[in-house]
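Everything on this sheet refers to the single structure shown next.
Every protein chain but one is kept in place in this view of the complex.
Moving on, here comes subunit A:
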Amino acid sequence: MSSTNFKHHPSGSFSQKSLSSSSLGDGQTLYCLCRSSDCSTFMIACDACNIWYHGICIGMSEKESSKIENFFCHQCRHKKPSLQIKYTKPQKEIEEKLSKWIRKRLRKEAELLNPSLKQIDTSVNDRKNREHSSSIDQFANDDSTSNQSDSSSSSAANVMSRQKQVLHGNTSNIVRSTGIQPVQYETLTSRDDQEQINKYPLNTTKRALITKNATTSGKRKRNMSSSGIPTIKREPRSELNDEEDTKKLSVRRRRRTTENSARQCYGPSCLFEARPESKYCSDKCGLELARNRLLQFLPMRLMQWQTIPSVADTLNKTAIDEIIIEIDQIKQRLSTLDERQRKLDEIIERGKQIKAIKDTDKYDTVNDEHDGMCFCILCNQEISQKAYIRHIDKCFIRFESQVSYGSNVKSNIEGLFCDNYDRTNNLYCKRLKVICPEHSREPKIAPDEACGCPLEKNLFEVSDELCTAPKRLCSKHFKWDRRRRAQIDLERLHELMRFEELIEKENRLRIALSERGSVAGLLLHKTIAH
């Protein structure tokens, strides 16, 4: 009984005629997912487990099956992932051909499901009159995504999706004749929803459609209100032509989504089935296709790019050249600063050799003229002018210690920054090392050490003589060496900061230069010269 009722058999599965199916003992053999003994429609058998499936139940048409070499049912594929449905020939990359094929298939389904069509039609017409939106294909889109999982979903689900596709096919026909824009349907992505609907195929279709449409209409209305355009005349510049936009999008989506419903992998010369919810069977296929496409477009665009010389490139190059010149100048200045430091060190060394001369007379006469009382500006104490400079130094240290001045990065330049680690704040002190008021330790001055400060002949010229007053007492040249050192360090710091700025600027220019002819930019934008 079973074998004679089969209408067509795809060549591959014809050999597997042995009907291993669950026998109920009373002679009735049950097939397919739907567990019925109905053999009137097209069926295909799995080459692994020899179970027959209805074409309708697993979502396969006769024509599609003719392309298949070996078919494996979902369960077998699930158990053994190595088994793949093999097609006879690779997919061609002509999109129109595919969409034509899809449309033919849809028409076939429509013929198959003719009786159920009439009921659904009316509901669709009602919907049309209520709403205006132009993406038929969003519907098809979502349809096909649900289609992807059809091999694993219930048979009823597939009946459902089939019906919807039919619907879609018909609505488009009707629309063209009446000129009304087709209705937009919401996504049916969740399988659970679908299965719920599928329990009562026809009645709930209507209801499901209604509810889905309600949500979309709600969404659409919300969109309209948020755009809040008062009158036709007064349109904000950016809220332009929403409907036309969706129309164009829909054309694009239709192309894309009808591809989704294809089952053969889209990779070049690939014979395998595509993954669910994907166009490709593997990453490799996808990458291959992308590569082919790039090779098609990229050389042309590159040529276009190169024909017009880029003004920005030349500007950047000149800017980079200028920066390089400036960096050279900075390096020169840094070396002069190093030279100055060396000289200073020499003088200090010389000073250390000299013995202090305790010339109290000399000492006193210098300071006699200026011995008055004044007030410290920081702590407001009354201090004699003789002791002023020493006092203010101590005051300053006291005040500065109250403020911390650091960062959490340790500098990699030796000797410039204090870099004293503060555990409480996790900061490295960023003051100049030589005169950091908080952390620098006062070196012990020996009692006979001379001041060593180079004396001035006239106001501007420096003589070779050094101050011979004892360092501990000399208040004219109080801490002169640290001050001089600090000056040099400060200038050095300025140069280094400028250097960093220039380096950063140069980097940015170089990046801009390199990114200018980037692949993404080339593919997305086009400049046509006339």
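In this text, a residue touches a chain if its C-beta (ideal position, glycine included) is under 8 Å from a C-beta of that chain, and two chains touch if they have at least 3 such contacts; residues count from 1.
To be clear about the criterion, contacts and distances are computed from a predicted model.
Asks: For the complex's missing chain, which UniProt name, "proteasome endopeptidase complex", "Cdc23 domain-containing protein", "Sestrin-1" or "WDR5-like beta-propeller domain-containing protein"?
Replies: For the chain not displayed, UniProt's protein name is "WDR5-like beta-propeller domain-containing protein".
Asks: For the chain left out of this view, which of A:W101, A:W305 or A:F478 touches it?
Replies: Checking the options A:W101, A:W305 or A:F478, the one contacting the hidden chain is A:W305.
Asks: Tell me which residue among A:C49, A:L302, A:L315 or A:V519 touches the hidden chain in the full complex.
Replies: A:L315
Asks: Considering the whole complex rather than only what is displayed, give the residues of subunit A touching the chain that is not shown.
Replies: The missing chain touches subunit A at positions 228, 232-241, 244-245, 305, 308-312, 315, 508, 512, 516, 521, 524-530.
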